[in-house]
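Removed from the display is one protein chain of the complex; every other protein chain stays in position.
This part shows subunit A:
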């Protein structure tokens, strides 16, 4: 692996707490929840009736006819990519299309398009299935649509590793740049799975919390990572995109730099299709790999945006990983789970949390974890419940994501 340094030069998101990065970041620092009662007409038949819808509908931002040809997940990716591209100042920069890559992931793909077309097939017959159904629902549709928009002619990837997908896309983008296959990569993730089928499936596997769905219940308190009252995640939706760029390329064009991407680690538990390794051994290896790849001294790791989804076992396993990797330094590491506010964006989670991690380094502020009223005694981590300042000097922050199928992805970002 070459020693090419990789930096972050642009950010974009549409999330349950904001329609762009400044709004989302301020909402996170303020500890604002984006979880609400769902008002869809199908919701009464489900045991879980809460979720984190995007704060700004993509129809308010995208051209109507173009949006019509995009699954909702691709719409989120496009909204986030347009913001990140503009933020990075790449328009008219003279970047060669052959040097621009894309790595944009989703966890489940175009599930609402698939199921809407299946409904049309059953109710109205084969003639009513959209001729665009396949290019809309395929898992690489978000990546392909981003590549079309910006004419990206280097590699266009769509890694799928369930809830680790967004983070894996960032790891893949680092490789593309370090292997010399691209100078700039549009990297991120998206998910639009607030639909009765995936929600029923997650509820039936006891992954989603059934708390707070009743009339008069408070949906904003249900996602509570590391709290003794946690009983499952809350489904969110949205997308986030980062512009990754070789430092040389960024410097040559005078781009502003948010942070450096130091390194990534990817591993698998090979333990269970859905449950994490209870001792977090695979995740520990991924984090160690990310630190080794980035030549990071564990003493400089002062912030972690944890995967912590608010499930009983996963949150504990992640605490074990951080102790295993950071040792005594874990005491000086400020840990947060922004999922306490956004819910879990599945394939979008790793990307949204990467944006939060980069902003934390840039502003030297950790967002809080909300709803942490009674911390689980099995979790020995410093988890602030209001925003906390991070130290000056050279600091490193980690973004962790773990997914069904045993996937573990950790990415280490450094301050600049």
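Just a few scattered comments:
Quick note on the criterion: a residue touches a chain if its C-beta (ideal position, glycine included) is under 8 Å from a C-beta of that chain, and two chains touch if they have at least 3 such contacts; residues count from 1.
The working rule: contacts and distances are computed from a predicted model.
Think of the chain that is not pictured: of "Acyl carrier protein", "Serine/threonine-protein kinase RsbT", "Urea ABC transporter permease subunit UrtB" or "Disulfide reductase", UniProt labels it "Acyl carrier protein". Contact with the undisplayed chain is limited, among A:94, A:131 or A:393, to A:131. Residues 63-65, 68, 127-128, 130-132 are the ones on subunit A that touch the missing chain.
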